[in-house]
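Note that this complex is displayed minus one protein chain, with the remaining chains in position.
On to chain A.
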């Protein structure tokens, strides 16, 4: 893969520039879209959530979960189409196909960083205490990226064979969103149902982000290890399947 880093770089740049050049607003849209979603959801849910004793203002709590979730769902949405929308490349030129998936995801990281800037400003406005534990956000994000990449490999390949996999997965994502503590805290649920969150990597990551940002503490290691193992297993299976099917991509695209 290292040998192809220039290719990854230019495909990523194409993705980013192509999008931002389309409209002047494009640039702001990426930042404003998650922000407005947060504002709207805050209005809707803040009264219900007041009783929960989160310890921090609800908008900040929500935003901390919403940003990584949006990164996850936007990434999957684009990555699923990364092979079909580059059909001319897939048909004619050989390079490892996972590069197309990877470049799409890296472009999404760029969006994420832009949107994160607003979040950082908001944290200052709401006077969240800064701590060194916050730096742990970065390795957790890498882990989330890895999980997203594994899932993207699998879904992008499947979507090449059956084009409605993406619509089906949109439904799954909607359900997944409500099973992930984005708008609520896990403590909201009775103890006996909380195992769902332990097995859901997205929930593990979002809880870990909140832990390092707001509690000034280490994340729960045992949960992170489960998240890591699931991500690793998913990646190994997906990558294998992807590589096995790669030789037929050019025939079906």
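Note that a residue touches a chain if its C-beta (ideal position, glycine included) is under 8 Å from a C-beta of that chain, and two chains touch if they have at least 3 such contacts; residues count from 1.
Definition applied: contacts and distances are computed from a predicted model.
Which choice in "DNA polymerase Y family protein", "Exodeoxyribonuclease 7 small subunit", "Alpha-D-ribose 1-methylphosphonate 5-phosphate C-P-lyase PhnJ" or "ABC transporter ATP-binding protein" gives the name that UniProt lists for the one chain left out?
The missing chain's protein name, per its UniProt entry, is "ABC transporter ATP-binding protein".
Can you tell me which of A:130, A:179 or A:252 touches the chain that was removed from the display?
Final answer for the missing-chain contact: A:252.
Touching residues of chain A against the unshown chain: what are they?
Within chain A, the residues touching the omitted chain are 6-7, 9-11, 13-14, 17-18, 21-22, 86, 88-95, 161-165, 168, 246-252.
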